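The structure is given below, and queries will be raised subsequently.
A single protein chain has been omitted from the complex, and every remaining protein chain is retained in its original position.
== chain A ==
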Amino acid sequence: MSTKTDTPREPGPAADPGSDLGAAGSQLSTAPQEEVTLPSLGPIGWVRWFWRQLTSMRVALLLLFLLSIGAIPGSLIPQTSIDPVKVDQFKADHTTLGDIYDKLGMFHVYSSVWFSAIYLLLFISLIGCIVPRSWQFVGQLRGRPPGAPRRLTRLPAYTTWRTDAAPEEVLGAAQRLLKKRRFRAHRAGTAVAAEKGYLREAGNLVFHVALIVMLVAFAVGSLWKSEGGKLVTEGDGFANSLTQFDDFKSGAFFDTDTMEPFGFTLNKFEATYERSGPQKGTPRTFRAHLTYYTGADGKEHRRAVEVNTPLDIAGSKVFLLSHGYAPEVTVKDGRGKVVYQGAVPFLPQDPKNLTSTGVVKVPGAQTKDGKRNQLGFQGFFVPTFGGKGSGSMFSQFPALDYPVLTLTAYHGDLGVDSGLPQNVYQLQKKYLKQYKVKGAPLAKMMLPGETMKLPNGDGSIQFTGIKNWASFKITHQPGNGLALAGAVAALLGLAGSLFIQRRRVWVRAEPGADGVTVVEMAGLGRSESPRLPEELGDLAAALEPDAPLVPDAATGPDAPTTGSDAATGPESDPQPEPAPAAGSGSEDPAEPTDSDGPAEPSEGARA
C-alpha cells in the first residue's frame, strides 16, 4: 500500500488503482513511502539519499534481521561478561579460532562494535521514521478526514439504497450517528466524511518511542550501575563501601562517593534438600536471615532473603546468590598459643553435593623456640562423607549429614607480607614446604572435634565446627523504573497498533435522476478486515430509520434492497489493472445510475 498518495486527487483512469481514491485513501497510516529514485550527484544529494535509505522500511527491516542474526553468536560462544572462565577455556582449546573470535569481538558480542553499530543504526532509522510520522499524525489530528472519493463503489466495502428522505436530512442523521459512534465526522459537499481508530497510529508511535526509552534506560543502567559480590559467614556482616566487596564492577559513570551507607549481618543460613527420589539432593529452600540497617545510625531490622526475594535497601538490592560451608578451626602453634580461630569459607567444587575446597592461612605462627613459621593448610570439606569404603573425598549429599574435613599442612613463608594481593582461597606454595610423615605428605580426615597434630611439635589444628556462608550480590542499577515504564508503554502501544482498526467511512446522499435520494456508504480500512463490512452494515442499519428504504423499481420484489445495481457497473472492471475497456467511460460521474444488472454479488456467498 505504498502508492505515492501525496499527489492531489487525480481521477485519471491511467493511474494505479489506489489513486482513484484520491486523498481519501491517503494517510490512513503515516507509514513511510518507498523511494525508488536514484540520488542526484553531489554530497548533499548523497547524504539525503543515504538518510532516505536508512529511514526506509526496507532498510529498517534489514537491520532488524541483522540484529537477530547478530545476537545468535553471543548465545552459542562463551561470553566474558557471563563466564570468563569458559572464555579462557575456549581460547585454550581453540587457539586459532579463539584469536579470530577475539578480533571479531565474539567473546563480548553485545558490547562489540558491530553489534552496537547495528542497533544504533536501527535506532537512528527508527527516530528518522518516528519524527516525520509524528508530525504527520499531528497534522492529521488537527485536520479533518479527507472528503469522499468520487466513486465510492471502488472502496473495499460499499452499500447503497434509495430513500424518501431528503439528502440534507440523511447527511445530518449520518453525521450525528457517526459522531455518536465516536467517529470524527464532518460534512464535505454532498457527503459526510468520518474517520475512527486514530489510536492505532498513536499506539504505533508510542510503541516505537517506548523502544527508544527502553534503550536509553538500558544505557543509563549500564553506565551508572554498580555490582559487587560479598561472601558472608554466619555471624559476620557487610557494610556498603568499596573495600568491603570481594569483587566489584561498575559502569563508566559510577561514582563511589554516591554509595549509600547501609549494611547487614548474616544471622543464620538455612538450606533444605530433597531427601529421596530421583532428584535427591536438589535444593528445596535457601534462606538467609539478615539483620540490616540503613544510614549511619539506622535502626536495625530483621528479614529473610531468598533466591527470588532480594532485600531492597537504600536504592540497592541484595540478592542471595549461593552458599557453602565454612569449617571452624582452631590453630595452635609450636608455643601452644592459639594463633588462629574462626570459620574459613570453603568453595564448592561440585555444585550439587557441595564437595568444597579451601585453605587456612596462619601468618602469625611460630615454632616452639619462637622462630617465625607461617602455617598453611589446604584441603577438602565434604558435608556428607561417603564412608571409609568409598575411598574418595566426594560428598554424597549437600546437607551436613556426615561432615569430614581433610587437610594437609604446609609451613614456611605464605607470601602475604609482600604486599601483593593474594587469592584467599589458594595457597601460594612457592616458599612453603609440605609437612611429611615418613616421606608421605601429612594428611588427616577429621570429624568435628578432632585434631591433627603437626610434626616436630609445630602445633595442631582442631576442627571445631561448621558454619554456613552465603554469598550475596549487591547491585545498584538506576534506570530500572524507566525501563519498566518503557516496557509497559511499548506493550500498550503495541496492543493499540495491532488491535485497533483505523478506518474511514463516507456517506453520500444525493438526489437521483428520478428525484429519489440515493444513499451511498463506503468504508476503507488500512488492512482488509472482515470487521469493516460488518461495521458498515451496522452503520447502514442504524442510519436506516432516518433514511427509510424505498424499493427499487428495477429489481425483483424478492430482493428489493440490494445494492448490486449500483455495484455491478464499476465492479466489472478487472481489478489489478485499470480497465482498458472502461477507460473511456471512467470519466463518468461516480454516481451510480440504475442499471438492469441482477443481484449477482450474493452468489459468491460465504463459504
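The working rule: a residue touches a chain if its C-beta (ideal position, glycine included) is under 8 Å from a C-beta of that chain, and two chains touch if they have at least 3 such contacts; residues count from 1.
Everything below uses one rule, namely that contacts and distances are computed from a predicted model.
Undergrad: Just by its UniProt name, which of "C-type cytochrome biogenesis protein CcsB", "ABC transporter permease", "Molybdopterin-dependent oxidoreductase" or "Acyl-CoA dehydrogenase" is the chain not shown in this complex?
TA: Record says "C-type cytochrome biogenesis protein CcsB".
Undergrad: Which listed residue (A:Leu67, A:Leu400 or A:Val516) would be found touching the missing chain in the intact complex?
TA: From the options A:Leu67, A:Leu400 or A:Val516, the contact with the absent chain belongs to A:Leu67.
Undergrad: Among A:Thr55, A:Thr160, A:Asn240 or A:Thr384, which one touches the chain that has been omitted from the display?
TA: Selected residue, touching the omitted chain: A:Thr160.
Undergrad: What residues on chain A make contact with the chain left out of this view?
TA: Residues 1-2, 17-18, 31, 34, 57-58, 60-61, 64-65, 67-68, 71-72, 74-76, 79, 81-82, 109-110, 154-161, 218, 227, 274, 276-279, 282-286, 306-310, 317, 319, 473, 475, 477, 480, 483-484, 487-488, 490-491, 494-495, 498-499, 521, 527-528, 530, 532-534, 536-537, 540-541, 544, 549, 559-564, 567-568, 571-572, 574-576, 600-607 of chain A touch the chain absent from view.
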